[in-house]
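Left out: one protein chain. Kept in place: all the others.
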Amino acid sequence: MNSTRAKPCPLLHLDNVTIRFGGLTAVSSVSASLGDNELTGLIGPNGAGKTTVFNMITGVYAPTEGAIHFQNKSVTGLKPFAITERGIARTFQNIRLFSSLSVFDNVRVAFHLHVTQNTAHSLTRGPKFRAEERDITDQTRALLDIFQLTRVQDEPAKSLPYGDQRRLEIVRALATRPKLLLLDEPAAGMNPAEKVELMKLIRFIREKFQLSILLVEHDMKVVMGICERIHVLEYGRKIAEGTPAEIRQHPAVVAAYLGKEITH
Amino acid sequence: MLPRSQIVLLISLITAGIISASSSRIDDYILDVILGIGINIILAVSLNLINGFTGQFSLGHAGFMAVGAYAAGTLTTGPGKVWFDASGASPALLFPFVLFAGGLTAAVVGLAVGAPSLRLKGDYLAIVTLGFGEIIKVILQNIEWLGGSRGMVGIPSYTSFFWCFGAAAVTIYAAWALVNSTLGRGFLAVADDEIAAEAMGLNTTRYKIIAFVTGAFFAGIAGGLYAHLKGYISPAGFDFNKSIEIVVMVILGGMGRHVGVVIAVVLLTVLSEKLRDFGDKRMIVYSALLILLMLTRPQGLFTWKPARKAITG
Partner (left out) sequence: MIEFLQQLINGISLGAIYALIALGYTMVYGVLRFINFAHSDVFMLGAFVGYYAVKKLGVPVGGLAGGLLVLCLAMSICAIVGILIERLAYRPLRSRPTLSVLITAIGVSLLLQNLGQSVFGANPKAFPRLFPETNLHLGQLSITSNQLLVIAVSLVLLAGLHFIVHRTKTGTAMRALSFNATASSLVGINNDRIISFTFGLGSALAGAGGILYAMNYPSIDPLMGTMPGLKAFVAAVLGGVGSLPGAALGGLLIGLIETFVAGTGWSTYRDAVAFAILILILLLRPAGLLGKSRSDKV
């Protein structure tokens, strides 16, 4: 295997990553690289292993074989929180908000990475502690403002409509100030108008927060519409990689999606 | 300028001092019940930090209370009495340090228990903490210089109204202050969804341990107060039933609520005093209450707000 350094400084690099659950090889020897400020798609039929790839990148599962590097440092086998600390944030395919917390606290809790206070400060509540709390409260407010969630900020997260919950999950991930954002089927359950809004939102996020986005999505219109590069998985193997135009023509991809619409 | 919460704490402490100064006028039995309420408040509020706010169901709180009681008792009655006497200071002055030492010992034991167990979830955690609680009891029963299963007798009555309710006020303040901070929002997040919390960069193990150790610390303080109120402690007094009693208070009050839990403590302590003459009827009421509550109002009896509002300051 060639070393990661040989590549032109990728943000994220998967090197022959494999994971097995008992007898099932869910992801098999997948390699991929992502650069700074890129918008990349990860597609594949149901059960292809897309979510599992996310789970390995974010440390939910440790790969059975292979290595994952982020900003040229190995993150293989690190705990999820440690990986988030390094700058990878995600959303979940089946939304996982803090459902009983308010919308506001869902976002505010994610700012914890950027405070210096410790347990003693929480107890003494000195001027510095209060300034810091005020600071993250303001930042939360600003973030909610950008994504038009201010109106519902005091509602418990579980009471939001589905689309808003998906948006809130993205906002919460952004509050950790990631350099790479992983979105797992953000358009699921949205109507066509909402999907158009979502595409705008994703592009906007990339510009505004200067980060890379890796997007898992079944809706080809969305993927082809916004991604610069696309990786395709089938049965846990990577079968293709390229620009949307290349992917559309790719025989293996066409075969994998046989009978389904991939051109738009 | 102090934050409002600290002003409230200060006022509570002063009030406790004033009441304490005239506590000799209160009937002995009633004072005993009232001090019992204070101790139970400390126990329930500290357990609420673990079971309620952080969502880590512990069934071994009485074990930490026992550790605190024995550690404090050792200093004033057991082998540690030598230092206690040698210091020459008045017992009233030394007592807070004794309590603190009890709390600290319980916190250390809490760390030793929590660090391995908190990797487990739900009912497994519950049963492991139960196990640790019982182990603590058995170990205490086997330490001869602590009185073995006969217990420790002749502990001086240093627990005054002030120390009891002062400690209760500090416990409530501490629990409130922790929860209403970036750290405390971490507790709530861990209770709500651990996987999401990890994905937000929260070291969930660390949060759980902080909550657990803090809870154990205050349970230890409560133990020290209890020992110096009753004058007698034995391992059997800190068994599974005691842990359950604290759990019931927390559940009745509504897990993750401060005010509700305090009301529940007052109610249940008074109720169980009233039922004391009925012996086992008391526990029948307790257990029936618990079942009914879970079937009809799992969110607790005294919860009226749907969700916590964000507070700062």
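Think of it as A and B in the order they're written, each chain with its own count starting at 1.
Here is the rule we use: a contact is a pair of C-beta atoms (placed from the backbone, for glycine too) under 8 Å apart; a residue touches a chain by one contact, two chains touch by 3 or more.
Predicted model only: the values in this text are computed from it and were never measured.
Novice: In the full assembly, spell out which visible chains the left-out chain is touching.
Specialist: Visible chains that the missing one touches: A, B.
Novice: One chain is left out of this view; which of B:Gly80, B:Gly131, B:Pro156 or B:Gly231 touches it in the full complex?
Specialist: B:Gly131
Novice: Sort through A:Phe70, A:Phe92, A:Phe129 or A:Tyr257 and give me the one touching the missing partner chain.
Specialist: Touches the omitted chain: A:Phe92.
Novice: Just to verify: which one of B:Ile210, B:Ile251 or B:Val265 makes contact with the chain not shown?
Specialist: Only one of B:Ile210, B:Ile251 or B:Val265 touches the chain omitted from view, namely B:Ile251.
Novice: Can you work out which residue in A:Leu14, A:Val27 or A:Val60 touches the chain that's missing from view?
Specialist: A:Val60
Novice: For review purposes, identify every residue of subunit A that touches the missing chain, sorted by number.
Specialist: Output for subunit A: 21, 51, 55, 60-61, 92.
Novice: Spell out, residue by residue, where the missing chain touches subunit B.
Specialist: 57, 59, 116-117, 119-120, 122-124, 126-128, 130-132, 134-135, 138-139, 141-142, 195, 240-241, 244, 247, 251, 280-281, 283-284, 286-288, 290-291, 294-295, 298
The rule we apply is simple: only the chains that are shown with their structure count from here on.
Novice: Within the complex, which stretch of subunit B touches subunit A?
Specialist: Spelled out, the residues of subunit B in touch with subunit A are 3, 5-6, 174, 177-178, 181-186, 188-189, 192-193, 195-204, 210, 214, 306-310, 312-313.
Novice: Spell out the residues on subunit A that touch subunit B in their complex, using ranges where they run on.
Specialist: 58-60, 79-82, 84-85, 89-90, 92, 96-102, 104-105, 108-113, 115, 117-119, 121-123, 125, 129-130, 132-134, 136-137, 154, 156, 172-173, 175-176
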